[in-house]
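Omission of a single protein chain aside, the complex is shown with its protein chains in their original locations.
Moving on to subunit A:
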Amino acid sequence: MMRAMRQSLAAYGFLFPWLIGLLVLTLGSFMFSIYLAFTNYDLISSPTWAGVSNFKSLFSDHLFYTSLKVTLLYVVVSVPLRLIFSLLVAALLNQEIAGIGIYRVIFYIPSLIGTSVGVAIMWQNIFSRNGLFNLILQSIGMAHPPAWVSDPQYAIYVLVLLSIWQFGSEMIIFLAGLKQIPDSLYEAAAIDGANRLNQFFHVTLPMLTPMIFFNLVMGTINAFMVFTQGFVITHGGPINSTMFYVLYLYKQGFEYFHMGYAAAMSIVLLVIVGVFAGFLFLTSKFWVHYEGEEGGK
């Protein structure tokens, strides 16, 4: 009994810094955020109670809907494409081929630096009117290519492409997952007459579902938080076509100092991301297979 208590005490000693962070910066901030959402606050004068007015103006703010639409488009297009792409490349790489190490290094480098400002500058230039991409298009005979980043129709897809370019970290997770699939499963499938394609859909894919699920959840959350690309490359434009949700939140909070409004926005964002993640978790029991699970198909 004494020993158990002593260990409990020691544990809380070890956890002390983390507990402060949890209580003040995470839970405390979260409560504070809810309070702020119901106030008007500009950082200088004290917050004044505003009731639900922030939420009311939010739901009649057309830029809020624009930012939501832009972000949803970005999430729905970039996350699945990036997943499929990383999965395909991982499946191709998971063979006994020479030089796999070099390919892996090259494919991983973009995800290492992809969210940095340096790469944003590079991307902006490549997809500008006179950038590298158009030089290439012109050299293969396309006379008047669009000015990608400054064209409201295409700007968002330039940023989607930047996200897909960073498929390397997902690919590494898939490669690690592929290595864990026992040969015996493939041998058994081959004896049952399954060809390579059948094996992929009935052995490889089901065995990879935990990694697919993880990448899907984390990829979705991260895509909702996209900021740097929209801020540096397009400044949210042209005509708000890349006004991501967090970018708009940043503008409300740190350009107009509408702290209450920004707090309300962050709560709405949490609810939206929560709904998405919750939906993925709920559906996961129908399609995610965990090893050692009995009777799983």
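What to note about this one:
Heads up, the rule we're going with is that a residue touches a chain if its C-beta (ideal position, glycine included) is under 8 Å from a C-beta of that chain, and two chains touch if they have at least 3 such contacts; residues count from 1.
The criterion applied here is as follows: contacts and distances are computed from a predicted model.
Hidden from the displayed complex is a chain whose UniProt protein name, among "Pyruvate ferredoxin oxidoreductase", "DsbE family thiol:disulfide interchange protein", "ABC transporter permease" or "Probable sugar-binding periplasmic protein", is "ABC transporter permease". Only one of the listed residues, A:I173, A:M243 or A:V288, touches the absent chain: A:I173.
Seen from subunit A, the chain kept out of the figure touches residues 4, 7-8, 10-12, 14-15, 17-22, 24-26, 28-30, 32-33, 36, 41, 43, 89, 92-97, 99, 102-110, 112-113, 115-119, 121-123, 125-126, 130-132, 135-136, 139, 165, 169, 172-173, 176-179, 181-183, 186, 210-211, 214-215, 217-218, 221-222, 224-225, 227-228, 231-232, 246, 249-250, 253-254, 259, 262-263, 266-267, 269-270, 273, 277.
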